[in-house]
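Here the complex is missing a single protein chain, while all its other protein chains stay put.
As written, the chain order gives the labels A and B, with residue 1 at the start of each chain.
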Amino acid sequence: MIMGKQKKMSEIIVQIDGKEVKAAEGMTILEAAQKADIFIPTLCYHEKLEPYGACRMCTVEVEVRGWTNLVAACLYPVEQDLIVRTRSEKVDKIRKLILEFLLAHAPCSPQLQDLAQEYGADKDRFEKESSFCIVCGLCVRYCAEVKKKNAVGFVDCGARREISFIPEIASKECNSCKECFALCPTSYLQAAFVLTESLAFPAESSQTALKK
Amino acid sequence: MAAGHTFEPKILGFLCNWCCYAGADLAGVSRFQYPPNIRVIRVMCSGRVDPAHIFRGFATGQDAVFIGGCHLNDCHYVTHGNYDALAMTYICKKLLEHIGLNPERLRLEWVSAGEGIRFANIMNEFVPRIEKLGPLGKGEGLDEHELRFKLEAVTKLIPYIKLVQSERLRVPDKTEEVYTEFFTGEEFNRLFDELIGDKLALSQIMALLRERPHSTGEISAKLGLSPSEVSRHLNVSARSQNVSTVAVDNDSIDGIINKHQGKADSLVQVLLEIQHKNQWLPQEVLDRISKKLDVPLSRIMQIVTFHKTFRLIPKGRNDVHVCMGPSCYVRGSTRLLDSVQDLIGFKSGEIDPDAKLSLETGTCLGCCNLGPEIIVDGKHHARLTPDKVKDVLKNYE
Partner (left out) sequence: MPRINSASELEKLRKGILSVRDPDKPCIAICAGMGCLGLSNGRVISAFEEEVDKKDLKAKVEIRATGCHGYCEKGPVVVIYPEEICYVEVTPKDIPEIVSQTVLGKKVIDHLIYTNPDTGEKSAHLSEIPFYKNQMRQIFGNNTKIDPRSIDDYLAVGGYSALSKSLLEMSPEEVIDEVKKANLRGRGGGGFPAGRKWDTARNAPGKEKYVIVNAHEGESGAYMDRAILSGNPHSVLEGLIIGAYAIGSHQGFIYARHDAPQLKKNIDIALAKAGEYGLLGENILGSGFDFHVEVHLDIGIFVSGESSALMRSIEGNTPEPRPKYIHTSVKGIWKKPSVLNNVETWANVPLIINKGAEWYASTGTARSKGTKLVSLSGNIINTGVAEVPFGTTIREIVYGIGGGIPKGKKLKAIHFGGPMGGSIPESLLDKPLDFDELAKLGASIGAGSMLVLDEDTSMVDVARYFLDFLSNESCGKCVPCREGIRQMLKILTNICDGKGREGDIELLEEISDVTGAASLCALGKTAADPLLSTLRYFRDEYETSIAKVISPAEKRE
């Protein structure tokens, strides 16, 4: 298996945007790119969490063993002689449309607006949707993996997928935590929290809503 | 009201320090007469007024609320707070409408410091108007109890409404035309109904249920919603665990759960077994499963809401499925579904007020030779046409 430019058993050389990057076995393209200071946009990625692959903003073009493919950089494992292109016509088109989809939900999100400028995404392309959650899952995963409280989770599926707080757990844990609020690219998380608080928290703790 | 006892409206006024308050003061000093019904609170800017203040006013016995601020583009603060007051007033008026109160009870006017006469004229017109409308609630035909729980429902929702407004209902430009266009436009109405209107109905249902358990029919009568809509809201409530439900047959359910104690991998099978046996999944059962199988409740909620296989509220005594698979579809199942819905008066995913029937559209069961068909309690009624639907359903009690 040792051939070409491989120096140690676990070190792999890949090419990202024409630049040679040293990566370790088991790394993803995104990790390798970040190590080499090459920027790949992400929305659902967070260094403390397992990569999720839901937003697809990190889609890049890869070429290996004669095959060209479009893959999610946050999940695709590096391999020897992998060639990666973080920008291309196809990649840019994908990112632009993903942004336009999400801007129909949350046109005022700062993260989306910054990326929209870069990719020329038009926030008025699609009719405005009422739900302003972009279902990136950062809140759900943070609560499950880092805080291990599972106070918020996903419900429903398909186009109706949304986040939902578990009233019993949220009423006990969230007021002293709220670390996930800072991760939310829109403010839907706070809105969902106060909604659950006002509608579903057990009677004693709902007093806090009126006191605020 | 006893005869001869005229109604004196109580009006709460929030006047901005720089313009309107001074204007009201000028009216007083210049002896311009106006009715004494308004109790004034001075605020530094009309933009300071919060929906919570307005609804607290209504909840504590005021019949109307008045907000007075500087003319648009004349706000004494660089933030143009009076535009915020304008946006907030549009939203509060819609909220009042939604709970059955006359939106005219909330009024926003721009009065400058030198417009004493204008202030008096406004009051001279506003107070008789409110007199005519009658006391809050009573004037619209709501009794005291109804008024109380409706106002409670709105008040509880205010933190949510404010977040929704700041994120989703932002106006692109600060001019009067743009504000008027936005808040009278179709997009705003649609977003309001979807984001706030629905939640308001839910909040009212919750307020009713907090007092005591209600039947679907009672809720529907008190809130003026169709049983179909109430059913839809209850489904949503069960999903977000606003409504707690209890099991009846705990022994057999516990038997299933105990068989898989500690085995988190068996979660899906346990849920399916209980769904098959009990026909629906009570909330307290989900809590027990979470503890006994050592899985987070959020994971359970995701699985049970993932597909309509799992029911979180009890089914009707008879379960009606209309197959909407592609073969049945091209053979006319949409017309079949329409005739079923017309006959029973509610839509798929809901149950009727007497819990006699629940209706669901099914995915293809692979009996394409029977299509289009209706399956009631597992029995196939094959190759149906809309006119035969009545005969099929009338046998089920």
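Criterion: a residue touches a chain if its C-beta (ideal position, glycine included) is under 8 Å from a C-beta of that chain, and two chains touch if they have at least 3 such contacts.
Small disclaimer: the values here were computed from a predicted structure and weren't measured.
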- Task: Check each of A:E63, A:D156 or A:E173 against the chain that is not shown and name the one that touches it.
- Result: A:D156
- Item | Listed residues A:L70, A:V146 or A:C177, member touching the removed chain | A:L70
- Which residue, B:G100, B:G134 or B:G332, contacts the hidden chain when the whole complex is considered? B:G332
- Sites on chain B contacted by the missing partner chain, in the whole complex: 264-269, 271-272, 276, 295, 299, 302-303, 306-310, 325-327, 329-332, 334-335, 363-371, 373, 380, 382
- chain A residues touching the omitted chain (full complex): 53-56, 59, 70-72, 75-77, 90, 93-94, 97-98, 101-102, 104, 126-127, 129, 134-135, 137, 154, 156-161
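The rule we apply is simple: only the chains that are shown with their structure count from here on.
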- Query: Hey, which residues of chain A end up touching chain B in the complex?
  - Reply: 106, 108, 128, 130-132, 140, 144, 150-157, 164-169, 186-188, 190-191, 194-200, 203, 206, 209-210, 212
- Query: Which of the residues in chain B end up touching chain A in this complex?
  - Reply: 155-157, 159-160, 163-164, 166-168, 170, 187, 190-191, 194-195, 199, 202-203, 206, 210, 239-242, 287, 296-299, 301-302, 305-307
